[in-house]
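First the structure, in the form of structure tokens, and then the observations on it.
Below is a slice of the complex: some chains, not all, each in place.
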Amino acid sequence: MTATTVAIRHRLAERGVDRQMLLLVPATVFVVALFVYPFAYGIAVSLQPAEGGLLAAYQAFFADAYQRDTIGTTLAIALPAALLNVVASVPIAYRMRGRFRGKRLLTTILVVPITLGTVLTAEGLLNFLGPAGWFNRFLVTTGLTDAPVRLTNNYWGVFFSLVITGFPFAFLLVLSYLSGIDPSLERAAATLGAGWRQRFFRITLPLLAPGLATTFCLTFVLAFSVFPSAILVGDPSGSTRVISIAAYEAAYVRYDYAGASAAAIIMGAVELVVIAIVLGLRGLLYTGSTAGGKG
Amino acid sequence: MTRFERLRLDGVTRQFAGVDALSELSLEIQRGEFIALLGPSGCGKSTALNCLAGLLPLTAGSIWRDDVRLDTLPPERRGFGMVFQNYALFPHMSVQKNVSFGLQMHGVTRAETRRRTTDAIRLVHLEEHATKLPGQLSGGQQQRVAIARAVVIEPSLVLMDEPLSNLDAKLRLEMRTEIRRLHQSLGLTTVYVTHDQEEALSLSDRLVVLRDGRVQQIGTPEEVHTRPANRHVADFMGYRNLLPGRASSGASLLLEPSGVRVKGTPVGSVNDGDPVVAAIRPEDIRLDGDREATVDVVEYQGREFTVEARTDDGLMLHLRTGTRLSVGDKVRVGFPPDRLLLFPAEAS
Amino acid sequence: ACSPPESGGGTTGADGPVPDKPTKAVTLNVLDVAGNLQLTQGMIDDFVAKNADIVEKVTYTKATAPELVGKIKAQQDANRVDIDLVLTGVDGLAAGIDQGLWLPLLPTHASRLTGMAAYLPGAAAMQELAGDNGVTVTYYPSGPLIEYLPGKVPNPPKNAQELLDFAKANPGAVQYARPSNSGPGRTFLMGLPYLLGDSDPKDPEGGWDKTWAFLKELDAQITLYPSSTSETMKNLANGSAKIILSTTGWDINPRVLGTVPKEAKIGTLEGFHWVTDAHYAVVPKGVSTDKQAAVLSLLTWMLTPEQQAKAYDKGYFFPGPAIKGVPLTMAPQDSQQAIAEFGRPEYTDLIANNPLEVPLDAKSLVAAFDRWDREIGGSKVKK
Amino acid sequence: MRRSIVASPAAWLVWGTVIVFFVFLTGIIGSVVVNSFGLRWFDSWLPEAYTTDWYGQAWDEFTLLPVLTVTLIVCLLVAGISVLVGVPAAYVLARRRFPGSRFLYLLFLLPILMPPITYGIPLATVLYKYGLAGHLSGVVLANLVPSIPFVILTMTPFIEQIDPAVERAARMCGARTRHVFYRILAPLLVPGILASVILVVVRTVGMFELTFLTAGPDSQTLVVALFYSMSAAGIRAQQSVDAMAVIYCVMMLTLLVVALRFVNPTQLVARVKEDPE
């Protein structure tokens, strides 16, 4: 080992490059072999439409308002749903920090909906919130409304299904991220006169924020790629014609693989923009140990 | 800030998993007093502070501020400041923000917050590090942030849990002076945990000595230092020589195993024939006495030496001397009767 | 630069003459994307039981039609086709033809598939859609029919105009599912040009003016297009829809299953033509000749009257058989019983006395779906 | 600290929301479960009569026993492998900034973002070519593609929360990287690993496209059967679809309850600092 290699190794170590980077190898190899290669092919396909030039599939997508509008439609469903899921998880998880009887049961029940699957959720929404479902029966029988309320086969049906499947997902992550924050920090804040509001907003929330950003990204991706429920409980040719339906129809109805790949890649790109913004903001936050000193 | 005249702890008890960590602590603190809590590691000092601050619910007892019952109030409503033994700095805030946090919580104006924050940071000599995060500070620097954060809000009661333990001697001395100065100039009341007896003695108006969660003695520094209430306090207060024996005719005792008779000052009720423990500090053993001893171990301590010596009749003694001794040297030791305290040797 | 990873190429053992019998008994992997096994699994299982020397074992996989293409493409691109027989509807068939997935069974093996000669006229017409690529195994005339509960609709509409009037009188009461997700939905869509006398019932872009106008007018009275036929059936049953669109199979089978009350009735609209439907058996390219031999033997077996009689089922694809000379009395007992109880005598006449039309070709159908989505289903957004 | 769960308006709001959520959840699950046992259910509060036939039919039609077994095996393999491969990668990405780390992060993000339409078929082709598809290994490998990145993404914040001093201490005790992972990080990350395993399993069980594309006749999973019963051509009783959905849900629920039994996700060791009440 010569002096220069040693010196280089130190320089590299200081910049974070050392033997531990080998830990990245399996994941990277995997993703490159089984994702990057097929995905490059998918991009290539999107650039080879049956007719037209390289970008014809993309041009076609953007030229047709019915296709183009799916971006806005999807964002209009996914952003509020993801936000609601994350925002609702936080106070509930926050309330559940301490130990109390029945906590495990409550946690389990709150997390249960992730086990439902899209089909049960869709069936359940149609059965329960449908025109002759229990919910509307209740409203009509008690005279709260005259006629059944339309809650399915429209925007709200899809929104509810995204909340039901997305909330537990977000809740589970938030609850776990929250449990990693040293409770003595809040105590310290309390002795400095901070009430729960200030403790929450000034101490817990900032430490939780990186986790929230990640949670938001994941629930957003989940919501953005909503497919079965957009069809089953939504209005798939109208108000819930999300971008994955456009991609699906191109691929599986018209067998226009170039169009489908283009739509799907546009879909990924839009997600990427949103996520890049969120993760960019996350990069500005404090990320690191949540311990506050010795011990 | 909620000013008060008197703070009263009444039988404050705290258990962990059924074991008393703090047992029936009763204490009245006058406004402006500087109280030091002293005691062996694990004796319940931090527990006491946490109970007082409202961070731990009491298992029994009550806390009163004048006539207001305090132990049911949440910590943020008590208006106390606290330096945590483990600092508990906010990891996502710079030094500056950590320090100004409390001021903002108390609705202090911006300009004043800035001024007081700067002052507090200057006080603990962290001007150069004001924008660093706690994770970028040395241990001692972190501890100083914790001090600045607690005192900057000028709370009616400051609780400090070993606030100087990670500072060097010079800085500790300086900080100690500052703390005392703040205490006086702002008219604070302070409860101070320390393991440093010198610190406790020099800073405090009254000392509370704990052991195993129970109060052993409450008194002025001088009382505790010169008249420890029992052998445990004596032991803890630096009476390193604890010699077992049996009381005989008043103020003297027969040392065991030798049976030699020495004179001492009884503390508490000591009857003839009772087993007793005689306690004396290393620095109180005279080296011009009449009993010969052989030097076993010598330790240098900066111009003074700590010496272990064994008398011919088998007593192992800790001494302190300014003269350089070597292992094997003979010294002649003696016990001044007013410095040799006789305690009943309880079972425990 | 961008060809699929190692695309195409000949498959070993897939070319060359197909023997009469496989050299040794094979395992057949059957993929059903049309719900056809409901009708034919009994036939296949029987075949295997009786011809252990040809087929040793069958595996069944079920999937939806659209995904079929991707899966077979992936296998063919990799030269490892492990699906030997696909049972599909018109959509899957057409998609496969378009992508060149299927092995042309005809005319090469026409001589072996003797049953094909006995096709019903409607089935024969459907077989033409398959060209040389597939073999019709089951067939039914489908619809469009309207379905209602007589208690709720005492005077059902008799023609298209009356249907519209009924809808206007009862907003939200007429329901059909989004055509691209529903058999009855698309049958209605394809049947309307005949009902309304449109200029070219086979050209949704140019020849359906009346149809599109009618659908638009009807749309004004429709509150929702469910995403599946089942949903319309459920709504009929629970009273939130009064008239829904249906087909023969969707009329009988759900009543057998109890999804729809037994007393539900069907009606036809004046001047309607049947828009027929069928299921096909196709073999993906790349299947070995041994397996091809086994498949051919199996198909021959399936096109015998005894086996075809099983296609009556419980009205699932009523009537079901693709060949002539298969009376209900040949069907299994429970099948006869179900149809005796839930079938309708009037079907015999209706089938005999109304014209049969083949459905739109895949391209036109997709164009029709697209236009429906944009102008009918999608118009809800703007309102 | 404060045990007072009592009565702040915020608390009422939170618990109120939770209760509404529960009511909806009960209604949604309840109506499906009731329907799956209903013989006929038209315009009424409850079905006319009850039966268990739908379950029997679903069970037989889809030969659910082997399907459930395959599903379980696929889940466990995918979850296990993605944790083993994903956590170390998340560790490096959480702990260091090195040239290219952002790029790598992006690379790991893509498989989660990109719909399987964009890579599913070529991926299946690759797997078929190497003889990996058409049976269990193909399903597992294909499902790992989005799962490994998913684990990486969810685990990164958990790892960031852990004080690196603890790891250093382990190294000073002579622990190799492997030991640091098994003995120190893994136990501390248990809530995070558990959460991401649960989510990976849920996503894997629900991942229709990749599974369908790469499965052989003997390696179909439950979701393929479920999607088929839900949306394939042909007629089927709603009740039998609901029965399938309930079977799916019961299986997932069992996995969830087992997971939560073994480890409470909120019981991080840092919690020990909390009041012991």
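Read from first to last, the chains carry the letters A, B, C and D; within each, the first residue is number 1.
Convention: a contact is a pair of C-beta atoms (placed from the backbone, for glycine too) under 8 Å apart; a residue touches a chain by one contact, two chains touch by 3 or more.
Treat the numbers as computed from the prediction; the structure is a model and nothing was measured.
Only one copy of each distinct protein chain is displayed, but the complete assembly has the stoichiometry A x1, B x2, C x1, D x1.
What we mean here is this: only the chains that are shown with their structure count from here on.
Greatest Cα centroid separation from chain A: this falls to B. Chain pairs A-C and C-D differ in how many C-beta pairs they share in contact, with the greater number at C-D. Between chain C and chain D, the centres computed from C-alpha atoms are 36 Å apart.
If you average the CA atoms of chain A and of chain B, the two centres end up 54 Å from each other.
For chain B, residues that reach two or more other chains under the stated contact definition are 54-55, 74-75. Contacts with at least two other chains are made by residues 4-5, 67, 70, 181, 228, 234, 238-239 of chain C.
Note for the complex: chain A touches chain D at residues 15-17, 20-21, 23-24, 26-28, 30-32, 34-39, 41-43, 46, 88, 91-92, 95-100, 103-104, 106-125, 127-129, 132-135, 137, 160, 164, 167, 169, 172-173, 175-184, 186-187, 190, 210-211, 214, 217-218, 221, 225, 228, 232, 244, 247-248, 251, 260-261, 264-265, 267-268, 271-272, 275, 279, 287-291.
The residues of chain C lying in touch with chain D in their complex are 4-6, 29, 33-36, 38, 59-65, 67, 70-71, 73-75, 77-80, 82, 89, 181, 183, 228-230, 233-234, 237-239, 249-250, 253-254, 257-259, 261, 316. If you check the complex, the residues on chain C that touch chain A are 1-2, 4-5, 66-67, 69-70, 95, 98-99, 178, 180-181, 223-228, 231, 234-235, 238-240, 366, 369-370, 372-374, 376-381.
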